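Removed from the display is one protein chain of the complex; every other protein chain stays in position.
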Amino acid sequence: MIPDDDQKALGEAARKFSREVLLPGYLKRDKATCWDRDLAREMGGLGLLGVSLPEEVGGLGERSVTLGIVTEELGYGDYNVSQLPINVCLNASILLRSAPKHIVEEWVPQMLTGDKLMAICLTEPRGGSDAANIQLRAHRSGDDYILNGEKTSITFAGDADIFLVFARTGTVEDGAKGVTAFFVTEGTKGISRSRFDDVGSRIIGRGSLFFEDVVVPARNRVGDEGKGFTQVMQGFDYSRALLGLQACGAAQASLDEAWAYAKEREAFGRPIGQFQGVSFPLAEGESKIAAIRQLCYHTLELRDAGLEHTAQSAMCKSMGPETAFNVIHQCLLTFGHYGWTMETAHQQRMRDVMGQEIGDGTANIMKQIISRSRIGRAAIQY
Amino acid sequence: MIPDDDQKALGEAARKFSREVLLPGYLKRDKATCWDRDLAREMGGLGLLGVSLPEEVGGLGERSVTLGIVTEELGYGDYNVSQLPINVCLNASILLRSAPKHIVEEWVPQMLTGDKLMAICLTEPRGGSDAANIQLRAHRSGDDYILNGEKTSITFAGDADIFLVFARTGTVEDGAKGVTAFFVTEGTKGISRSRFDDVGSRIIGRGSLFFEDVVVPARNRVGDEGKGFTQVMQGFDYSRALLGLQACGAAQASLDEAWAYAKEREAFGRPIGQFQGVSFPLAEGESKIAAIRQLCYHTLELRDAGLEHTAQSAMCKSMGPETAFNVIHQCLLTFGHYGWTMETAHQQRMRDVMGQEIGDGTANIMKQIISRSRIGRAAIQY
Amino acid sequence: MIPTEDQSALQEAARKFSREVLLPGYQQRERDDAWDRELGREMGRLGLMGTDLPEELGGLGQDSITTGIISEELAYGDFNVSALPVNVSLNAAILMRHAPRDVIEECVPQMISGDKIMAICLTEPRGGSDAANLQLKARRKGDDFVLNGEKTSITFAYDADLFLVFVRTGAPEDGAKGVSAFFIPEGTKGITRTKFDDVGSRIIGRGSLFFEDVVVPARYMLGDEGRGFTQVMQGFDYSRALIALQCCGAAQASLDEAWAYSKEREAFGRPIGQFQGVSFPLAEGESNIAAIRQLSYHTLALREAGLEHTKEAAMCKWMGPKTAFDVIHQCLLTLGHYGWTHETPHQQRMRDVMGLEIGDGTAGVMKQIIARQKIGRAAIQY
Partner (left out) sequence: MIPTEDQSALQEAARKFSREVLLPGYQQRERDDAWDRELGREMGRLGLMGTDLPEELGGLGQDSITTGIISEELAYGDFNVSALPVNVSLNAAILMRHAPRDVIEECVPQMISGDKIMAICLTEPRGGSDAANLQLKARRKGDDFVLNGEKTSITFAYDADLFLVFVRTGAPEDGAKGVSAFFIPEGTKGITRTKFDDVGSRIIGRGSLFFEDVVVPARYMLGDEGRGFTQVMQGFDYSRALIALQCCGAAQASLDEAWAYSKEREAFGRPIGQFQGVSFPLAEGESNIAAIRQLSYHTLALREAGLEHTKEAAMCKWMGPKTAFDVIHQCLLTLGHYGWTHETPHQQRMRDVMGLEIGDGTAGVMKQIIARQKIGRAAIQY
């Protein structure tokens, strides 16, 4: 992927913001107990949040490759914050595709400015990767639906203002086809939240949401009854390549820092970069990240061209975070004991990136998808 | 990289030839003692040899990405044969850039048709990766140069018809700047050859060339005196991405065969592809090869765009053959003992690809180049 | 494992024989493409076979650790030849546990002296690792059994004089419990053989055996009817540790050669061993092999102490060949293009060792055993 002039300009803006604003506060933000709204608004003001959304709703109307460029650049400065443009573009496009007009008109602009945050509520306690098994119930009652149940492992659970909740309107036997999506706003009676004590990405506020007799007007249903699951799944493939680029951005930051250190730090009277035992693992890391980066952009190109990209997306997701984790680990070690202190960012990047080895489908689920793409049902044992 | 329509058509032609003509004869060709001229002519006839050369000399005038596509497709069917389009495009472009008109006009068309084969004679016995240390002497004598010395590890040493020989016209202290290139034809008195007993790529006929009072007319000098080394080095970066694609093609062939086997072969009453212990290593191989493939095409895109691509090329070269080797090894094991017989192609692909872990700059040299691209002289200890 | 004085003396004898007799002929033996029976007899005379067997049968009455030491030492010189003492120890032990006295007294000394070779015949064409699924039939006929069917992937198929054959005496539904073992003496009629065109270990002569109305006296049934399968599985734990030690021996030979080369070969004006890019991968290989070696000896020590060692044996079996393969590959690359010629033994060691990544239970089967040892039936899906 070679950026065109527009992409270069936007990438440059994202890079500047990422290195001058995000990077210096990355370590500090780890200790924050809530999402930084001002930062989000600043990104909105810079046009970084609606990159791939239509211009008529305030987006830039760019291709997903461009969103990838912005995501990677932001991931360099703060892996967690780089989640936001993905969140906004993915969620707003779901609303644009399926939500009633009144929801789109009220909320999408606020998401684009960074004022409002939306959480997708899909996973449940007994669920994990087995998403078709949703149990949260939505009963029809006149012009309303009444929601009861629990969602867990929700990104931005602690800070989201609006929620897209997947609930079972059909029977358990309907599987994914008995699931409907609902739009719910913060402040609706009966919603409570908890925040997890995660190892990383703490500003993201992963957590649980509890729904107790939550009343949702039928006009806030998103899409038809029984169509909820399909709608969300359409967006997932695409986001996996973006997650890969977040990881590449974070790894590149550690690599750049490690190279700089290898150039300056001396041992035995020479820069430690002269020891191949130091430089070669970094060169290997550069190479692996470079390759995964191009696969991610290629996947986005396929999407922009309207071509099949399910297997490629799964590859990005299974390799990106794992490789980034190992590369950052190597960078940390390059700094010796200094790298092992809380003063350097490597430890946090490792903790943050590790979450993505698990979330949105583990490496095993991804490999299963890849295998299925090659040999179909012969790959599946369950 | 998403191919355009022209690239697709050419890729399709290469693919058909590769799978229908090359692949069935791959194992048999390993036992051949010389290069298959008819095959080369057939490729010439199909337009596969001059992909990136100008139309006015009989090429297709395509970008190097297109040459990459052809190379990868051919590598699928026969790793060794896929060396030929690289050889022709690279060598002819050197001649076009630097050789006198009479050489270009006589020989380039014959290279394009597959009739004549050119060997680059650079490495020397005491040399290896240390190419600036050339010792083969060229003494001026009237209108001629007299060449004396030895070249080794020359690709196509056994079968080449024409040679580009790098010789020292200056002093040893001049280093790379004392080296001049000469065009020499087969049959010139004083040239003798030997062929190595290599582990793989036997049809390529790596070997040594001995020059004893070989008289070369001054008009067959290629480029100015002392400019030889620079000229060749310009082509190398580009070819490393192509080598990476050869390796990807070979690995993909083994992967496809392994997937097919995993789908059909049963154990414990089910296709072995249902065992994640079987399918996941293949899924990992698919992912790694997919990533490296995109890095290779990206590198070629950079070249086509006139952008810097030295580090990226080195990454392709250091990761491509190594990863392909390991992936093919895994494919062989997927077949169990059957994979370990001489009946399947995996063992040969491993042997062939392994040569490229060494040739044209080892992985260590590549990592050194990558390191130097990041921290400059601080990476170099010698 | 630190050898005792007795073990040291035997180790010294094995080492001398291995380095002075076996190593120089390692590659020539492959070219001869035949098992050298005289070599077996010489090992017999030197006391290198049956070290763990009773003195009254011609053995040395040592423990299995001693046999491990011998296996490792011999494999340093010739991986394939080192298979014979392993074969003798394993097979003689089975005979001694179950065969009639006269068979033991006749055959075991012949095996120890290298005069006779016995082949274990377990795998069948539709079998692989799924050994409970045997189909070769044995019908009772008076005091005899008549055998009909096919065995495949049999080590020493081509050269064996004696056979231990696993046959189905029960119904197919009985699974592993309908399997019995028979000893077949030399010269029994109705057995024909083929030899496979294997990638490595060619002098071992892996091949198929066809049994057509082969008549075996009922008293040659080893153990009780229907208990054959269990008996062999016991022996496998033992041989798995020995196999790993063979792999350590082969890898150590390549490592020693690569270290020596790295000390002598110069590049950029210094021994290449000064480049950490060269020395560190070798240091890693040394370390990995050293660890697997000690685990293997520990497994044998557990066996000597009468303790459970199934899990440990499985660990040795998958790690040994895989690690040895990768380490030898690295050693080959250390020698550059010279390593890639047939002049050096690394390529053969890779091909030879690879056979044991598959034979006697693949890595997948081994890991399944380990998982079953840790979490029982919860690990098994079939």
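Going in written order, the chains are labelled A, B and C, and every chain counts its residues from 1.
In this text, contacts are C-beta pairs under 8 Å (C-beta built on N, C-alpha and C of every residue); 3 or more make two chains touch, one makes a residue touch a chain.
Quick caveat, the model's predicted, so the values are computed rather than measured.
Contacts of the undisplayed chain with the visible chains, over the whole complex, involve A, B, C.
In the complete complex, the hidden chain is touched by one of C:282, C:328 or C:353, namely C:282. Of the candidate positions A:151, A:317, A:351 or A:374, contact with the hidden chain is made by A:351. Only one of A:37, A:270 or A:377 touches the chain withheld from this view, namely A:270. Even with one chain removed from view, chain C keeps its contact list with that chain: residues 1-2, 259-260, 262-263, 270-271, 273-276, 279-280, 282-284, 286-288, 290-295, 297-298, 301-302, 305, 307, 311-312, 315, 318-319, 364, 366-368, 370-371, 374-376, 378-381. Although one chain is not displayed, its contacts with chain B can still be listed: residues 275-278, 280, 381.
Taking the whole complex into account, chain A touches the unshown chain at residues 128-130, 153, 196-200, 206, 267-270, 275, 277-278, 325, 329, 332-333, 336-337, 339-343, 347, 351, 354-355, 357-359, 362-364, 367-368, 381-382.
One rule holds in what follows: only the chains that are shown with their structure count from here on.
Chain nearest the geometric middle of the protein is B, using mean C-alpha positions. A straight line joining the Cα centres of chain A and chain B is 40 Å long. In chain C, 275, 277-278, 381 are the positions where the chain touches two or more neighbouring chains simultaneously.
Residue positions of chain A with contacts to 2 or more other chains are 275-276, 280, 381.
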